[in-house]
Each structure stands twice: as C-alpha cells, then as structure tokens.
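Below you will find the structure I want to go over with you.
Only one protein chain is missing; all other protein chains are in place.
Showing subunit A:
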Amino acid sequence: MSISTQATGLATRAAEATPSAARRPGPPARPARRRRFSPTPYLFLAPGILLFAVTILYPMVQAFQMSFFDWKIVGSATSEFLGLDNYARALGDEQFWLASGNTVVYIVATVIPQIALGLIVALLLHKRSPVQPLYRVLYYLPVVTSWVVVSLLFRFLFADEGLINFTLGDLLHVTSGDTSWLADRWTGLAAICALGIWKGIGWSMMIFLAALQGVPQSLLEAATMDGANRWQRFRAVTLPAIRAALGFVTVMLVIGGFNVFISVYLMTGGGPAGRTDVLLTYMYRQAFEFLDLGYGSAVSVLLTLAIFVLSVIQLRVFRDRSGEVLS
C-alpha cells in the first residue's frame, strides 16, 4: 500500500473519529440541560406515535393475547384460555414446519440473487450515459407494479400451456414443454422465487445506486494509481464503502422474504395439498378460512420472533465488521 492511500485512509479515520472524540470529554454542563419540560416535541411526535399505536402496536398486542386462547371472534362468546397449547401445536405441526421450510427456501433463493443482480445492475447503471435514466426506470418498473397483477401474470407464464413451457419446449427444445410448474413443490417454489427475484432487483438496485454515489472518488483514483484492477478496486474500495447499504438491503430483503404472501396465495394458493405453503399463507388459512384465530396468531407471533432474532443477528454481523450502526 502506498503512502498516499494510507494518508487518505488515516484522514478518513480521523474524520470519523472526530464526533465521538468531541463527545468524550463531556464538559460538566449538565444542569444547563435540565431545562423545564416542554411539550412541543411530544406534540409534534404525537400524531405519528398515535397512528403507530392504533394501527400497529395495538393489533400486535392483541394478536399476542389471542395466541393464548381458543379465540372466539364474537365478543359475547367466551374464549377458552389455552396457555401455550397453540404454540405446542405449531411446533408439533408437520404443515407448520413444511411452510417454515418453504419460507426459508424462498428467502435463501431470492435474497442472494436480488442482492447480486441488484448490485451488478447498479454498477452497470452507475456509469453516466444518456440511456441510464431509461434503464433505471425499466428496472424499477416491476417494483412499483402491483403484486396482484404480476402474480397473475406469472401464474399464466408458468401455466401448463404458458409461455415458459412454450419457450423451453417448442422454441428452445430444452425440455419436452409439458412441465406442470405449479403442480409440484419445488417447481412451484421455483416459479414463485422467479417472481420474487424479478420484482425485487429494481429495489436493491436503487439502494445500491444511491450508495455508489457515496463511494469516495479519491479512494478509487488512488487505488487506480496503485495499479489496482477493476475487480480489486471493487473488492477493496467499493464494497467496504457500501457495506452499510449492503446490510440494510439484506435485512430488509430477509424481512420481506418472511412476509411473502400475495405471490404464493395467487400463484399456487399453497397447493397442491399445501406443499407450496409459506408461513403467511398457512397462517392466513388457519385464521381467516378456518377462523382458528388463536392458532393463526400463535403462528404469526412465532414468525415475528423469527424475524426479530434474525434481524438482530444480521445487524450485529454488519455492525461488528464496519464499526458503525446501520441506519
């Protein structure tokens, strides 16, 4: 490593260190902070917090409560308290584990390609060119298109007599063209994942494009002067600089993967015989079709727990290496 790079690196580090260094001495001016209570900030916060409390917090607490009961939907009927029975039932329920397995498959199979492809597209579009805005829009279009519309579209594409079979069979002669994609667990999940990836690339691309703007040009130039090739520059400069964005995208995509619902519900309905069920379609069926609201709530509480634990782990992983908290 040359002197210039080191110097720049040190300067960056020094700049990073400044705010915390300033904080540390902490002048003993505490009494000045203890001003009179002012309601103004709270009043400004109130509408948002109220909305959050009514539409998110309250239903969450209620679902948590319901998960301990054989919950009756009509207020006048008595709901039987079951303790942890609903949870025990879920943990011993084959279909629950199958749905969990499918959810994990979906996450693994969609998050990684979305990040990789999103990043590649972002790198390609990062270079200034007159057609860049057009491509940016084209890649972002699936993101803003309704899930319902594209789910139905993909269902037709993957139908027995759909375009995918026609392309693979009659055009390319790769398969016999009579694959019943949506009639089997793995091919069904493949179709659902294909939709998830296609629809998600644009979103991660957008985040990465923004993050790439923040990669210090001076560092890239310095690396070039040092003779680093394109791949080395990407690995040693670009990638560390967008680590925060990478972490953010990963966490959000994993949460999004846990919440996959519309595409499964519309493309296979969890079928055949529940083999493509994911956690949310299983929960939906239990709660809203069978009116087993207690069990449905228990499943969603377990889902929330899984998301929470995984998110904490991910945030840890990304924070530990970069030394900064993700926004």
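Quick note on the criterion: a residue touches a chain if its C-beta (ideal position, glycine included) is under 8 Å from a C-beta of that chain, and two chains touch if they have at least 3 such contacts; residues count from 1.
The rule is short, and it goes like this: contacts and distances are computed from a predicted model.
Undergrad: Of the candidate names "Sarcosine oxidase subunit alpha family protein", "Cytochrome c", "Homoserine O-acetyltransferase" or "Extracellular solute-binding protein", which one corresponds to the UniProt protein name of the undepicted chain?
TA: "Extracellular solute-binding protein"
Undergrad: Among A:267, A:280 or A:303, choose the residue that contacts the chain missing from this document, as touch is defined above.
TA: Only one listed residue reaches the unshown chain, and that is A:267.
Undergrad: Given the contact definition stated above, which residue among A:162, A:177 or A:256 touches the chain not shown here?
TA: Checking each option in A:162, A:177 or A:256, the one touching the absent chain turns out to be A:162.
Undergrad: In the whole complex, what residues of subunit A lie against the chain that is missing from view?
TA: 72-78, 80, 155, 158-162, 180-183, 267-269, 271-274, 285, 288-291
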